[in-house]
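Below you'll find the structure, written out as structure tokens, and then a few comments.
The complex appears here minus one protein chain, its other protein chains still in place.
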Amino acid sequence: MAEITSLHAAVAGLVRDGDTVALEGFTHLIPYAAGHEILRQTLHHLTLVRMTPDVLYDQMIGVGAADRLVFSWGGNPGVGSLHRFRDAVEDGWPHPIELEEHSHAGMAARYVAAASGLPFGTLRGYVGSDLLERTANVATVTCPFTGEELTAVRALDLDVAVIHAQQVDRHGNVGLWGLTGVQKEAVLAADRSIVTVEERVTAFDSRVTTVLPAWVLSAVAVVPHGSHPSYTQGYSNRDNAFYAAWDAISRDRGRFAAWMRGHVLDVDDFGDHLRLVDAESALAG
Amino acid sequence: MAEITSLHAAVAGLVRDGDTVALEGFTHLIPYAAGHEILRQTLHHLTLVRMTPDVLYDQMIGVGAADRLVFSWGGNPGVGSLHRFRDAVEDGWPHPIELEEHSHAGMAARYVAAASGLPFGTLRGYVGSDLLERTANVATVTCPFTGEELTAVRALDLDVAVIHAQQVDRHGNVGLWGLTGVQKEAVLAADRSIVTVEERVTAFDSRVTTVLPAWVLSAVAVVPHGSHPSYTQGYSNRDNAFYAAWDAISRDRGRFAAWMRGHVLDVDDFGDHLRLVDAESALAG
Amino acid sequence: MTVSADDIMTVVAARTLRDRAVCFVGIGLPSLAANLARRLHAPDIVLVYESGAIGAKPTTPPLSIGDGELAETADAVVSVPEIFAYWLQAGRIDVGFLSAAQIDRYANINTTVIGPYDDPKVRLPGAGGAPEIAASSREVIVVVRQSLRTFVDRLDFVTSVGHHAGHDSRARLGLRGRGPIAVITDLGVLRPDPVSQELVLTEVHPGVVVEEVSARTGWPLRISPTLTVTAAPTPVELTALEELRGRLA
Partner (left out) sequence: MTVSADDIMTVVAARTLRDRAVCFVGIGLPSLAANLARRLHAPDIVLVYESGAIGAKPTTPPLSIGDGELAETADAVVSVPEIFAYWLQAGRIDVGFLSAAQIDRYANINTTVIGPYDDPKVRLPGAGGAPEIAASSREVIVVVRQSLRTFVDRLDFVTSVGHHAGHDSRARLGLRGRGPIAVITDLGVLRPDPVSQELVLTEVHPGVVVEEVSARTGWPLRISPTLTVTAAPTPVELTALEELRGRLA
């Protein structure tokens, strides 16, 4: 049953060193506030999971919170590379990171299998790709009716799923709209879940298309603009300038470390982070 | 690409003797108008598919249109037996019907597999049930990661899917809301599809939650109240009295046959059928 | 207020449901009992219908499993494939509520056919959601009127598995839920023996004698040494039930 709580308390109570954690979001609704809180609470040895690791995971990898990354596409969309991700993979800074990589279709099938309580999912995928040689979590399965060989992927069971959404209603149910990606599956694939939302409402906006009932959620925290620099349909636009600016911030180890201290690690909460970023953006503007 | 056409033309052009046809709907949105049109065009040797065959399939089985029925629950919800279905199974009237039966979970997994272009689906199901002895389309599959044995079901590929929906927009897209059952999967599992809708609109009602793009549909026909005595959320209520009345109509072979001639087979179209039923209901009322 | 056998069966079934439990409810008596519980001691019970409604709060007990009010009052409406895969199969259901045309001493259930499958005496509706509700719900409660027609020594067809052949045979099949924890009838309540899993009469309803229960059971019925009598339905319970029934009419 979802507890409406502070983000600090949610992370403190639900995320542990060494956990397998997915902070999901497909461009839309990326849970930056929750990711930052995980970093402020200096969690380590995480296995980070996400189909599309972007700047948030670059930050988390760059400060050394992750030992492993399970993913299918890691980049700064429309901008270029994730420099911290690359530095960890190419040069082992701040420490080496183990990769397990898949295709989007494979990751989606893995989430669906876990959400469905199955040990594996079936798809037409990976065939002929060198991806097959790099993971033990892809195999083959034979159709018992046609004899056809298909690809099997291992269910992606999570310790913790973290997502951002538009609203929580008075019963603790969470409502989303717009591109909802694989967030429902991630929550249902996890033992524990944290949802940050833009606001608490008496009854959902009529635009809500996906509802996660209170009783499948562990904690809900109200964090306005908690997806910045990603966006929340109906509440905020994507801060494309920040994604572009991240390229320069993240290119240099020293500048990155200083920026993280000043903007994430040594601030009180995500509200402070946003005020800092906004002020700098106004100065730069 | 969906053609907006008459229901007569849609059925004439898309349904053939011997086809495997699903007229889907889970209490809500059952495509009665389309089913009646199939009967008026005297199609035969059909394999009828549906999770929850109700009065519509009782009518279709009773006039002898179906050689086979693939299903998981056949009854008159809240009322009792389907007498025509029972008469066909128990006494071979008007001719014997071959049954292939599953659980709901199995049927759903079969539709999902077909909609996904896979030859089989996997579930935890059927174990220990005598259902296993009665179909060749359920087997086992072993998880290549855990060694666990699971149940496999054959994909449920259809020749034709028929559904009823609320609206078609000016681009030919179809919009539904309320309980949408397994209708999307049925359409995507079929070579051809027919959708009847309540009305044509410029832009969808904001309540629409599920959209089937025009380019995956074969034909769309506007048939107001085309789901009667089932219901269409936002347009009509379930005619519970008709479902209750069906019990007496369908109990006797002769009364059934006369009713079908007078109300379905010998009327011009579904509008005429509704006027007849309404008038009688007013007299009885 | 007269208390019918169906009334007490419904009231007792409602009492077994704890507040906040997530219940997968079939239509008919299970749905009536679950909605009665929601009006009495379990206002936050979560009713899940196989038509895709999660957290439905109907004011009228639905006549059919897919009534419009289920969608209108639900917390979430999902597709039928999703209900079975993400919600039932994944083990998120606390209580599965089933009925039966035939039931045996291990609470295995037949809803498929009376007589031989290929030459049936009575063709029943079939499995519906029952096999997987019986397999995957954490617990199962069966509500069924008791008679020699329903309580049979041997099922004509095993549609849904209860405790299979008894002892640990259910678990050995790989079924994840505990299986039936109670069979509630118009005469009393039967619960599985903790070791053999054979159904034992543990409660009789007020005014019912044990001999009557045995006489309406198609096998030598075991009686609990600590047999109790069901607490009579209270006026509050009966009024709530009558209100529900009134809305249904």
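Order of writing sets the labels: A, B and C. Residues in every chain begin at 1.
Heads up, the rule we're going with is that contacts are C-beta pairs under 8 Å (C-beta built on N, C-alpha and C of every residue); 3 or more make two chains touch, one makes a residue touch a chain.
As the structure is a computational prediction, the values presented were derived from the model and not from experiment.
Considering the intact complex, the chain excluded from display touches A, B.
Here the missing chain is touched by one residue of A:S6, A:T142, A:Q233 or A:S281, and it is A:Q233. Interface note: of B:G18, B:G80, B:P96 or B:G117, the residue touching the hidden chain in the full complex is B:G117.
For the chain left out of this panel, the touching residue among A:E149, A:D191, A:D205 or A:D272 is A:E149. Looking at A:F26, A:W93 or A:F242, the residue that reaches the missing chain in the full complex is A:F26.
Where chain A meets the chain that is not shown, the touching residues are 26-28, 51-52, 71-75, 77-78, 81-82, 85-86, 89-90, 101-105, 108-109, 111-112, 123-131, 134, 148-149, 178-182, 184-185, 209, 231, 233, 237-238, 240. Remark: the residues of chain B touching the chain excluded from display are 1, 112, 115-118, 171, 173, 184-185, 188, 210-216.
We adopt the following convention: only the chains that are shown with their structure count from here on.
Arrangement of the chains shown, judged by which pairs touch: all-to-all, with no pair of chains left without contact. Rounded to whole angstrom units, the spacing between the C-alpha centres of chain A and chain C is 41.
Taking each chain's centre as the average of its CA atoms, chain B and chain C sit 28 Å apart. Touching two or more other chains at once are residues 123-124, 148, 209 of chain B. Shared contact sites, meaning residues of chain C that touch two or more other chains, fall at 85, 89, 136.
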